[in-house]
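Here the complex is missing one protein chain, while the rest keep their positions.
Each chain gets a letter, A and B, in the order it is written, and its residues are counted from 1.
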Amino acid sequence: MWDHANQLFPICRSITGDGLRQTLGHLKKVIPKIEIKGIPSGQKIFDWTIPDEWNPKNAYMIGPDGEKIANFHENNLHLVSYSVPMHKRMSLSDLQSHLHSIVEKPDLIPYRTSYYKRDWGFCLPHRTRQNLKDGIYEIYIDSEIKPGVLNYGELLIPGQTEKEIMFSTYPCHPSLANDSLSGVVIALALAKNLMNRNDLYHSFRFLWTPETIGSLAWLDSNIGRAKEVIQAGFVLTCLGDDGPLSYMPSRKGKTLADRVITKMLYDNNLAFDSYSFNQRGSDERQFCHPNVDLPFASLMRSIYGEYEEYHTSGDDMGLLSPAALQESFNLYFRIIEMLEKNRVYKPMTIGEPQLGKRNLYANLSDSTLDEDEMVRFKILGYADGELDLISLSEIVDEPFDVVSSQVQILVDAQVLELVK
Amino acid sequence: MWDHANQLFPICRSITGDGLRQTLGHLKKVIPKIEIKGIPSGQKIFDWTIPDEWNPKNAYMIGPDGEKIANFHENNLHLVSYSVPMHKRMSLSDLQSHLHSIVEKPDLIPYRTSYYKRDWGFCLPHRTRQNLKDGIYEIYIDSEIKPGVLNYGELLIPGQTEKEIMFSTYPCHPSLANDSLSGVVIALALAKNLMNRNDLYHSFRFLWTPETIGSLAWLDSNIGRAKEVIQAGFVLTCLGDDGPLSYMPSRKGKTLADRVITKMLYDNNLAFDSYSFNQRGSDERQFCHPNVDLPFASLMRSIYGEYEEYHTSGDDMGLLSPAALQESFNLYFRIIEMLEKNRVYKPMTIGEPQLGKRNLYANLSDSTLDEDEMVRFKILGYADGELDLISLSEIVDEPFDVVSSQVQILVDAQVLELVK
Partner (left out) sequence: MWDHANQLFPICRSITGDGLRQTLGHLKKVIPKIEIKGIPSGQKIFDWTIPDEWNPKNAYMIGPDGEKIANFHENNLHLVSYSVPMHKRMSLSDLQSHLHSIVEKPDLIPYRTSYYKRDWGFCLPHRTRQNLKDGIYEIYIDSEIKPGVLNYGELLIPGQTEKEIMFSTYPCHPSLANDSLSGVVIALALAKNLMNRNDLYHSFRFLWTPETIGSLAWLDSNIGRAKEVIQAGFVLTCLGDDGPLSYMPSRKGKTLADRVITKMLYDNNLAFDSYSFNQRGSDERQFCHPNVDLPFASLMRSIYGEYEEYHTSGDDMGLLSPAALQESFNLYFRIIEMLEKNRVYKPMTIGEPQLGKRNLYANLSDSTLDEDEMVRFKILGYADGELDLISLSEIVDEPFDVVSSQVQILVDAQVLELVK
């Protein structure tokens, strides 16, 4: 993940264009089964329209003293995304309305876009901006905006059933590491891992699609089936820094996605900050929209909007660590394991089964049960053909994994049976 | 309101009779559309019977020293309501069982009635009673009890729909100001205000009817339709003093009447005391009766039974203030405004709408939303065609008025639409 992130970081991505294609191409090299789709500019997507494609090649300003400023080749955040081509000279005062900086973060370049209104601009550290001298500036933007396609990558890993678990992430940001890119590479690693398995109960769908317009484009073609088959979905982003764990619930808050995230965190004794859906900020905005209503939630580290470097040049590879990426991967891996095992069981007996004859219970009573016996005893009290394993492990107050393995023993002993 | 209250205060009202008619006549002078109904004595009303009409003209006692005591013309509370006519002489000791006073409130005349059992009596301050000399007292009560009618006033202000909001108040107490009269004049002022409007969504019904027997009489003729059309109802009383706000819930506690009262108080940061339906004391006893079950609740100031002057001569115009009446009016006015706007909306889009093209969102991203944008963002996450505006504003944790005005902007922009 760390290597992929390092290779992908420098590319200037946007919601369309060569940078996006190059990124998706990189993913496809790792997993050739990823399909790259393209939706033509101008196509209607619900309330939206696929925009023209944008391809930046170069951009900078030259100041009164001849120095190059806001050089796109030094940092692609310097150029407002979707800036139109431009070559002209203008005074600093005329230029000001096209400059963007953040007073409170004077050393960071902000990230700005203008996808749906033709505009142009440069982003730079506020300290740099303040030191700009009066005079005439040469503005140079070599970019192209013309009809093309919006691309996204999609991968379906079939399991034994059509029931789907879905992961969505957005490879549409330029050189930003934690927001966007961390999710892109973790999705890649999770997919790669699942590709190697032939025991999957669920089918797994991965989506690498531009935020908002890209997820809507996918929904436009898939919403009907998605509502039938998706059991739980997750937006992968903000997973690479060392910040606290953050949980963004679904709109309704009690979907399987919510339940598995919170149970996993609880079982692992992991502290986390819980947010409100009012604070949502990524593609759960589309997947949980009242008229879409898919069971999506999100587990992140430092959540979008809440960390100092968010949407600035500070969100670079220095913010990420291989260890944090790996831990995030591990957490989602546990979520997958739990979902795969999250079935419903019912008793095969009326009244308690006779465990002694199955060697699951000491034949000589001594009034105390060992740990496994105790967990099985609690399970047998509640497994009723309605509670799934997540609910069952909550009600017996034992870790999911412990309950799951003891349930398997009880199934093997023919005292519990799988319902669904 | 203050002037009306001053004019109405001296009248000796009861659940029937000239004082009640005079009061209703006063209201009809202000709003000629108020209809005065009359139900004849003897008519069966559910478990009750309309009593004979009572009309007191004069009453007093003359003591051993010739002094007039408990003079009805000085304070109509001196005479027990529904006292039969009487002119005789009796010793103080024989008289005692017909005298009423309150030991703990020695300077106040209590308010007593004997509607359904023929009786007579005088009420007086305990201090006066203690100073009565032994000897013979002349008792004089000039009153009339004979078949007549029970009157009530009713006003329907039609709106665009048959859905009704109802206000009930009881003009059946003699000279008591906060209990009873404050509600009578606030209902009058609210009705007058609503009469001047032609944009009402709901129809508004006002009822000035004697407590218990009068509200039952109205229910007897109207319960069927009432259960179909009434969305929320309020008993107006105890609204004129400077006491704390008091909330009396409906029996079930979560009707629209309850929700609008509590949300209005919350939005306005108003502290209030919350009571149990076990402590009910006015016509919510009838409107929320298990076999009636209308959505009635009540917002009061010092609640009946809980203030020192309740049901005594201390509950006079000195307890009221124009400012308190006005503030109570304002609170119910806000409740009406909220109810009028409390509609249900759903998204017109699948997925988020594109707000930028509607100038409802900055086209150049800068990661921060202004306040209005943030409220609209939160609304769009939850407006689902099921939540009414009260619930919606609770879930987005914003004031109702703020949500309501932003919803209107979203409706105008054709991203939300009215469901019901």
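We take it that a residue touches a chain if its C-beta (ideal position, glycine included) is under 8 Å from a C-beta of that chain, and two chains touch if they have at least 3 such contacts.
All values derive from a computational prediction rather than experimental measurement.
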{"item": "Touch criterion as defined above, residue of B:Asn196, B:Asn269, B:Asn291 or B:Asn359 at the omitted chain", "value": "B:Asn291"}
{"item": "Contact partner of the left-out chain, one of B:Trp2, B:Phe46, B:Tyr247 or B:Phe333", "value": "B:Phe46"}
{"item": "Residue of A:Val103, A:Ala271 or A:Leu364 in touch with the missing chain, whole complex considered", "value": "A:Leu364"}
{"item": "Selected residue (touches chain absent from view) among B:Leu124, B:Leu219, B:Leu245 or B:Leu380", "value": "B:Leu219"}
{"item": "Positions on chain A contacted by the hidden chain, ascending", "value": "346-347, 349-354, 356-357, 363-367, 378, 380-385, 396-397, 415"}
{"item": "For chain B, residues in touch with the removed chain", "value": "46-48, 80, 100, 110-114, 116-117, 119, 121, 212, 215-216, 219, 223, 251, 277-278, 280, 285-286, 288-292, 305, 310-311"}
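Throughout what follows, only the chains that are shown with their structure count from here on.
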{"item": "Between chain B and chain A, distance of the C-alpha-averaged centres to the nearest whole Å", "value": "56"}
